[in-house]
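Note that one protein chain of the assembly has been removed; the remaining protein chains are unaltered in position.
We just call them A and B in the order they show up, numbering each chain from 1.
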C-alpha cells in the first residue's frame, strides 16, 4: 500500500539522524564520516571522566526534579479544580495554558529575563526552575484536561453520598483515579525541563545545565564525544517515555475513564 | 415478469480478520426489488457482510457478484451500491442539498440534472423545505431521511442500510419503518438491511437472512422463520418461545412425536430441516397455547396458574405444569371466554402445526 510506504519513509527520515548519532558514538576514530573505522567505547569513557559534564548533568537533574515536583503540585490542584470549575473558570485556565504553548520559547525567555531584571532577582538555579515550570505546567494541564474530560463526576458524588467527607473523597476516590495520569504528565514535565535550552539560555546567568554545556561544545567542535552524550540523553528520554507508558498502562486498568475510551 | 439474474450473488464467501474467521461459507442471492434483512446478534458478521458488498472489505475467499459482474478488487466508489450508515455519516460542512448532491457531483453530473434529481429525491423523503439547512440543525429522523436520499439519489442497484434506525427513539423508529417501506415502494430499489432487531426485520423484509457466528443459519420469509425455525438459535432469537427437552418417540405420515422425561407428549406436523433422532428440543410460542379446546386439538397438559401479567390487549400467564415445568402463555383479551385466575388449576391446549421439534444444538 502506497500510504504505508510513505508513512514508513517519513518515519525513516525521523529516525535516521538519531541512528547515525548513536552509531558514531561508538566510532573508534574521531572522524564523523564513513568508512566506519570500528567500534569503541572510548567516547563513553571520556564522558565519564569529564567533571564539567558531570556537574552540568547534576544541575540539569536537579532543575528537572524540582520543576517536575512543583509542576505536579500546582498541576494536581489545577486538575482537581478543573473538575469543579464552571465554563468561565475553565476558559481562563485554558487561555493561560494555551498561550505560552503557542509562543516561541524566545518570547517566554526574554519576558522572564525582563521580569527578573525588573525585580532585581539574581539569575540562578532558582530562576531556571521558575522558568521551566512556566513551560511545563501548561503542558501538564493540557494533558490532564484531555483525560479529565472522561472523568465521571458522579464518582465523586457517589463517594459523598456514601458518607465520605470532601477530603476523604479527594484522597480515596479522585486522587487515586487521576494519579497515574498526573504522574505520567509530571514525568513529561521532567523531560521538558531536562531538554530545555532556549529559555534557559536567557535566565541561567552563569549556571550551566546539560543542554547549555552541549551547546557550548557544539559551537566549538564536532566530536564523537557529543554523540556519546547525545546517545545517553536519547536513552534517558526513551527510559522516561517507557516509564510514562508503563504508568499509562496502570491508568488503563484503573477506571479513570469510568466510561470506556473509544 | 421477466427473469433477471439476481442483483447480488454471493458464492462461498469467507472473510478472515487475521486469524479470526468473521464470515464463513456465505451463499446468498438477492433479487431485484427485494428487501432482505441480515439479522443476527452483534458480532454475528452481518455488518462485515454488508461492508463486503459495499467494497470496504475484500473477501478472503469466494466471490461477490453485483448485477451479474464479479466485483473483486473493485473499490467502493466503483460499485453500483450505496450505503446508509448507522450514524448517517452526513457531511457536517455541507448543507442538506449539498450532502444529497455529493455523489452526483463527484461523478461529474451536469448541474441542472443534479438540481433536478436532488430536488426530486428530497421530495420523496419529504424534506423539500430543508435543502439549505445544515446537518446539525436536523433532528435524528430528518438526518435519517437525508442519509436515505443521499444514497438513493445515485440510483444504486442495491441500497445497503447498516442498522439505520439504531440511533433513533422508539417512536421515530416505528414511523421511519413505515416511511422506509413507502420509499422502497416509490423507488423500487433493492434494499439490504442490517439489524439486530427482530421486529424491524419482521416488519420490513421480504426475506430474512439469519446469521450466527459468521454463518448464515436460515434464509426464509419472516412468517416462515417465525413459525418454523430450523434451529434452536432461530427459535430463541426471533420472538419468545417455550422450550422443552424431549426425546424422539415416533415418526409417521402425520408427523413426529417427542416425549419429555415426565411423559408429556408433543406431536408436530411441521416438516423438520434435517433428520431428528435421540434428544431434541420442542419449541412452542406462548401465543400458540390456548385455554379452550378446539375441534382438532389433540394435545393438552394440566397445570396451575402461577402468575398473570395483564398488558392491555394481551395477558401473559405463567402456568406450572404437573411435572414442575413452567410455560408462558399469551392470550388476547376476550370478553367471551372466561380465563383462569391465579392459583386455579387449568388445562392448556396446542395444535400440532404449532409444535416445532429442533435438534439439541
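By our rule, a residue touches a chain if its C-beta (ideal position, glycine included) is under 8 Å from a C-beta of that chain, and two chains touch if they have at least 3 such contacts.
Everything that follows uses one rule, which is that contacts and distances are computed from a predicted model.
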{"item": "Undepicted complex member, UniProt protein name, chosen from \"Aspartyl/glutamyl-tRNA(Asn/Gln) amidotransferase subunit C\", \"Monovalent cation/H(+) antiporter subunit G\", \"Tryptophan synthase beta chain\" or \"ABC transporter permease\"", "value": "\"ABC transporter permease\""}
{"item": "Displayed chains contacted by the hidden chain, counting the whole assembly", "value": "A, B"}
{"item": "Listed residues B:8, B:26, B:52 or B:83, member touching the removed chain", "value": "B:83"}
{"item": "Selected residue (touches chain absent from view) among B:154, B:242, B:283 or B:354", "value": "B:154"}
{"item": "For chain B, the residues touching the chain missing from this view", "value": "54-56, 75-77, 81-83, 85-93, 102-103, 106-107, 134-137, 139-140, 143, 150-151, 154, 167-169"}
{"item": "Contact footprint on chain A, counting only the chain that is left out", "value": "3-4, 6-7, 10-11, 13-15, 17-18, 20-21, 24, 31-35, 73-75, 77-78, 80-86, 89, 92-93, 96-97, 99-100, 102-108, 110-115, 117-118, 130-131, 133-134, 137-138, 141, 166, 191, 195, 197-198, 201-202, 211, 214-215, 218-219, 222, 226-227, 230, 233-234, 237-238, 240-241, 245"}
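Everything that follows uses one rule, which is that only the chains that are shown with their structure count from here on.
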{"item": "Centre-of-Cα separation between chain B and chain A, whole angstrom", "value": "55"}
